[in-house]
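Of the protein chains in this complex, one is absent; all others appear in place.
Each chain carries a letter (A and B) given by its place in the written order, and its residues are counted from 1.
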Amino acid sequence: MFAVAAAAILVALALAIARAILGPTIFDRVLAGNTVGTLAIMLLAVFGFLTGRPEFLDIGLTYGLLNLIGTLAVLKFFRHGDLAHRADTERGS
Amino acid sequence: MTFALDLASWVCILLGSFFVVVGAVGLVRMPEVFTRMHAASVIDTLGVGFLVLGMALQAGLSLITLKLLFLLALFVFTGPVVTHALAQACLQDGIAPMLDADRRADRAAAEQTEGRRS
Partner (left out) sequence: MRYVSLTAFLYLFWLVLSGHYTPMLVVAGLVCSVLCLLAAIRMRTADEEGHPIELFRGAITYLPWLAVEIGKSAWAVTKIILHPRLPISPTMTVVTATQRTTVGRATYANSITLTPGTITVAADGDKLTVHALVTEGALDLEAGGMDRRVSRFEGSA
């Protein structure tokens, strides 16, 4: 049963990567990258169950935290050109 | 009893797989970036939710289930942050969403005539 889930996630990964390659704007690619991260976490969890080694879940949790930081950092970089702008110059947030 | 649990977890995992694939298909099919975000949020909510639920049912009451629930909570709390940041960054970059109807101006006018009755 976990093999079905793993196969579905792999198919979804392929589609997300296709969007990352096609994506006309940078934001499509960021969105696809974030989705790839989400799917990778689920793949780690499912793979852990598939091989009977649930330690993979810890890696998944770490990846989940890094995925958030990574996506936000990339977005901030493309918006401001650097990562160290002052918070009070932010508009409309 | 174990058979019923197994069956429930299989159903959850199958549903989760289905929603993951549907979200990815939507990611490819949707015409522009804002509508693609809606498709991606199907993966983030129902896809991940059902997969985690199914795996938690398989693991039973153990540390693994708690870890899975942490993973789910992580997605529930960080998903909207990323989506919101992405949408805002798109608007700030001057990407206009493709719209059928823009109800912003209408709503503002309606609220002015209506006053603040709420």
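Some notes on this structure:
By definition in this document, contacts are C-beta pairs under 8 Å (C-beta built on N, C-alpha and C of every residue); 3 or more make two chains touch, one makes a residue touch a chain.
These numbers were taken from a predicted model, which means no experiment stands behind them.
With the whole complex as reference, residues 19, 22-23, 25-26, 29-31, 34-35, 37-39, 41-42, 45-46, 49, 63, 66-67, 70, 76, 79-81, 83-84, 87-88, 91, 97-104, 107-108, 111, 118 of chain B touch the missing chain.
Just so we're on the same page, only the chains that are shown with their structure count from here on.
Separating the CA-averaged centres of chain A and chain B is a span of 14 Å.
Taken in their complex, chain B has these residues touching chain A: 9-10, 13-14, 16-18, 20-21, 23-25, 27-28, 33, 36-37, 40, 43-44, 47-48, 51-52, 54-55, 58-59, 64, 67-68, 70-71, 74-75, 78, 81-82, 85-86, 88-90, 92-93, 95. For chain A in complex with chain B, the residues that touch the partner chain are 1-2, 4-5, 7-9, 11-13, 15-16, 18-19, 22, 25, 27-28, 30-32, 34-35, 38-39, 41-42, 45-46, 49, 54, 57-58, 60-61, 64-65, 68, 71-72, 75, 78-79, 91-93.
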